[in-house]
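One chain of protein is taken out of this complex; the other chains stay put.
In this document, chain identifiers A and B correspond to the written order of the chains, with residue numbering beginning at 1 in each.
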Amino acid sequence: MKVPAPLVRLWHRLGSPRWFFETTAPWLPWLLGFGVVLLGAGAFWGLALAPADYLQGNSFRIIYVHVPAAILAQSCYMLMGTCGVVLLVWRMKLADMVLEAAAPIGASFTALALVTGAVWGKPTWGTWWAWDARVTSMLILLFLYLGIIGLRQALARPEAAGRACAILAIVGLVNIPIIKYSVDWWLTLHQPSTFKLTEKPAMPPSMWIPLLLSVLGFYALFIWSVLQSTRVVVLERERRTAWVQNFAAEQGSKA
Amino acid sequence: MKIPGLFWGQFRRDGALALRQPGELANPLAFFVLVITLFPLGVSPESAVLAPLAAGVLWIAALLSTLLGLEGLFRRDRDEGTLEQLVLHGEPLVLAVLARLLVHWLGTGLPLTLLAPVLGAMLALPEEARWPVTAGLALGTPILVLLGGVGAALTVSLRSGGVLLALLVLPLFIPVLILGVSVAELAVAGLPTAPVLAWLGAGAALALVTAPFAIAGALSIAVETG
Partner (left out) sequence: MNFESFSAFLAMGGHGPYVWSCYGLTLAVLLFNGLAPGRRQRRFLREQRARQRRQEQPQEQA
């Protein structure tokens, strides 16, 4: 199989943190702009224009922040697992930096999904917490994130921490489907599936289009945050190189 | 030396070392029995209350006592420098890891499984669930040791890695816990338990062929980066 030449070139360039730092700088305002516009439109549409749900009333409008947060929580872990593979197989430094930058952001989205789910549960189920399959899987995902963050903080040397976190992220990625299926199966064994938070037979377009918009907006803002955070990690890890020292001096003379 | 020779050589060395310190082997077991003693005292001594909880209590106690034994899995090798030799020796590290895990399981998981029928009786575990739960523990505790070994290897260079180790491995233990406890529920309901036991067996096989490589990788990171 032949890999197209531009992809090969991109792959080699990704080996250079400096190239990454300089290339991504102009992307940031665009990502922020797309994110704010998409999420703003989705949220406004969802809050003010979409019709109320015939069963849940207006509390269903939480869906427009809850579901994107949950989707991002899972996407972020997949990103981290992928970075783990890239780091261990190709020893690409940048993968480790993304892995470090993404972990707290993924954890924050997971926690957000849990909290908004609990707040949504109160008017819908009449309780803040129910051992629903999705809620339980999300809680376990939060523990997986906390494990990776904890391991990185505990290991002092960045190189050791990076590779150890990569192994843990891969082990977690392999286990996530297993955890998810076992939890699903376990809870269907125990309760008939009356608690379904997001599965609706058919959502009218006036309800799902804003959801799509806010999911896309969340993605843009997530990429924006991870890029920014990765850029800082690049600076910190490469602080002994000439280009970072020049960059710091330039920023200093501007300020 | 051939591969089986390497494995058994390491197995004999580790086994002899473990037998020299029987206290270390006995501690997790004593902990297992102790946790199980606490439950009737903390919840209720009545068998009607205990019976539905029994399998869950047995499994959670098994999870925790496995966790307790994990910290020492590679610690002494690291402190004495034998870990460095193992990693740098050029012998397949995976074999040494497998031998160590087998010794560890024989010292903790196996006796724990053998004790389960007795402790199950003390917890009023329904009779029809006794042997299925024991079979579940026999298949599930190797998974716990294998997955736990990954956490132990990742935290081997930490002075006080205990709490972090728990955070790393307990979420990974959850599927085993779920399958293990459901065996008891199915048995009490008179349903076949073989499919779930087969899943546990499949999990053990999967962990057996993947986890040693992750452990070996984590150990070499710990050695290479000091």
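Brief remarks follow.
In the analysis below, a contact is a pair of C-beta atoms (placed from the backbone, for glycine too) under 8 Å apart; a residue touches a chain by one contact, two chains touch by 3 or more.
It should be emphasised that the depicted structure is a prediction, and the values quoted were computed from it without experimental measurement.
Every visible chain touched by the undisplayed chain in the complete complex is listed here: A. Across the entire complex, the residue among A:Q74, A:T136, A:S182 or A:S225 in touch with the chain not shown is A:S225. Touch with the chain omitted from the figure is made, among A:L14, A:A43 or A:A130, by A:A43.
Contact with the omitted chain, checked across A:A52, A:A156 or A:L189, is made by A:A52. On the side of chain A, touch with the chain left out of the figure occurs at residues 32, 39, 43, 47-52, 57-59, 61-62, 65-66, 69, 101, 105, 108-109, 111-112, 115-116, 119-120, 122-123, 221-222, 224-225, 228-229, 231-232, 235-236, 239, 244-245, 248-249, 251-252.
In this section, only the chains that are shown with their structure count from here on.
Distance between chain centres (mean CA atoms), chain A to chain B: 32 Å.
Those residues of chain B that touch chain A in the shared complex are 147, 150, 154-155, 157-158, 161, 164, 167-168, 170-172, 174-175, 178-179, 182, 185, 203, 210, 214, 217-218, 221-222, 224-226. Note for the complex: chain A touches chain B at residues 88, 140, 143-144, 146-147, 150-151, 154-155, 157, 159-160, 163-164, 167-168, 170-172, 174-175, 178-179, 182-183, 185-186, 189.
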